[in-house]
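A selection of the complex's chains, in situ.
Just so it is clear, A, B and C label the chains in written order, and each chain counts residues from 1 on its own.
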């Protein structure tokens, strides 16, 4: 490809966590947006195809992260730990690693980051309450606490340097809902791609927090504070209604996982070393 | 029917007020949800069909109410006075009777009540204001005041004993709108059934207040605080737009009934004995 | 006294519940405001002194209440049940009786009522939350639910007929705090008198809800929505700080009475007949 004559909106996009579930899916879908998609992960991933670059990178390695960001126009940060783990892993990937990422973004003059936050930053709200992005944080696990750190860090880099970030509080993004709770939290892959597209192409985003969900019937999250992104989900968990009929899932009165928006995550942590 | 092998979501549902307008309609529609539907009213109603039980009951009769609740899994409470009447009738049915009902629910260990409240608990808001379920109460008649009592009583039983209630602030639930005001307040029977279904089957509801309206164009009530119920109306008063065209209904400046959301109810009471 | 030449702000004030704890105290303190203070209770009280009238009255007796209100300029309604009791007593006094009272107020053309509501209409808020008068009701006992009825009924009479009411959500009004919780809820008698005075003499009050507390250091209730009453408490539970030192009252983690603003009231009810 002749880099001197870019024909796509971006010249080079970086996708971290490219080997993960969402990363693998996004890898295919974001190709139309950039001449070159740079793909990164801490583990080996499929080799680069046309219009792709692969750079393995441990986010905890500061110099490697600085190199990783070289020549990048915008970052889709889906890397890091995405489930409850021991604190050390979370700290290295989601805290130290994220700081390295923003340090590099700042030094390289990059202007926008799409940050995969998580609905687990508010997972301790009860399932009987509807919240918006202004509600105080109530994380449901240490992993969720690390995402609170990420939202705060990205806010700081916006206030300090004008680096724009859209924090995506992703619900449950799979091919289809896997249990009754996901009928509420489901984010279809198509809708995730559209949300990332909105976050990337909206002319100005400042520091925006948005919930990543499809157009499901039952809603815990009111997205009106992010209406400026223009995200309009086209998919719904209703497509799978017959698999998890409401009438089959009445939980016991003391079913903690049905009581909080975070579901089973509220019982997942903390994971102590011994 | 062999009660030992229930195949429906609930074994026994109780529907009070089964002889009223909404009760008669619901009687048919809720059959798929329970092996047995127990039907109650203070007046004689059609005899029990298959999967039905009929138990006449005056809510003011404490012992009768206790018996009525025996073996019940959940309650759809559509009984009581539903229009402006003398205070004595309202007190016996909607206050003393409701207390008997919750006492029995508590004693029998029942876990959920669907309570037919009314939009008349907020009927004194002007028609130029849009409110949600957090707005302070402004009842438009003594009947409406009794429904305020019911919402408070059910809140108490939730905070005190964990008994869940969904309060349905029903607008105007008829076959079709009967006047211009009902173009705003119309709740189609189909949508009422769906709302009751959501209230009954959502895994956790805590104490939820929701407005019962169809997807009408003009809205006074913003239901976003109850989005966790997953209620999505499929009907609209627009189906009847030609009967009550907006252009035909300009009221006089001093038309009180057009000024308040409660419409003619604001002038209906109070009814003193003499 | 020559009734043709009144020299005090009001000609005749009615104080109901005049034989209760607060009524007995108020009886002395409100004398300067009216030529005649009519005193009422369901039980025998001290005989009328100069400038006083005594009329025993059961609020559940409709005709008696109508007579009681004859010739009255404004009502201080401290009558009714003020603790958790069986539902029948509460209904007769606080619901049927209150309706009789407002019916009579309406028929007699009286323009203002000071209504002794209670902080127990919001007693199920946790002691770690600060609320104002706009917070949704969370009563902590059936008595509290009956006061919710009263607030709604008085709101109705204001919207319907312009009869003004100030609802006083009284905390704990005694000579002095009797336990650690009352260090927060204490309303000194002097301050109650001042609050009643503000409620009675403020030119326009509409329908106002205000919390009745002294200037205590720890506060659960933010009174700013009632700042138009001009109530400025002069007393504080701090005067009694040494009796209930904060350091002596750390409750057990599962101490329900310390968890909710209503304190022991949350466990007081409901009282069933048998």
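Here is the rule we go by: a contact is a pair of C-beta atoms (placed from the backbone, for glycine too) under 8 Å apart; a residue touches a chain by one contact, two chains touch by 3 or more.
Fair warning: this is a prediction, and the values are worked out from it, not measured in the lab.
Enquirer: Fill in the total copies of the single sequence across the complete complex, 3 being in place.
Expert: The whole assembly in this structure file has 6 copies of the sequence.
Heads up, the rule we're going with is that only the chains that are shown with their structure count from here on.
Enquirer: Keeping to the contact definition above, tell me which chains border both subunit A and subunit B.
Expert: none
Enquirer: Using mean CA coordinates as chain centres, what's the subunit A-subunit C distance in Å?
Expert: Roughly 54 Å separates the two chain centres.
Enquirer: Averaged over CA atoms, how far is the centre of subunit B from the centre of subunit C? Could you give it in whole Å?
Expert: 32
Enquirer: Check each residue of subunit C and list the ones that touch at least two other chains.
Expert: Not one residue of subunit C touches more than one other chain, so the list is empty.
Enquirer: Help me check something: in the complex, which residues belonging to subunit C touch subunit B?
Expert: Per the touch definition, subunit C meets subunit B at residues 62, 87-88, 91, 95-96, 99, 103, 106-107, 121, 124, 134, 136-142, 144-146, 148-149, 151-153, 155-156, 159-160, 266, 269-270, 272-273.
Enquirer: Residue numbers of subunit B touching subunit A in their complex, please.
Expert: For subunit B paired with subunit A, touching residues are 9, 33, 111, 162, 197-198, 201-208, 224-232.
Enquirer: Which residues of subunit A touch subunit B in the complex?
Expert: 126-130, 180, 184, 216-220, 222, 246-251, 253, 255, 258-259
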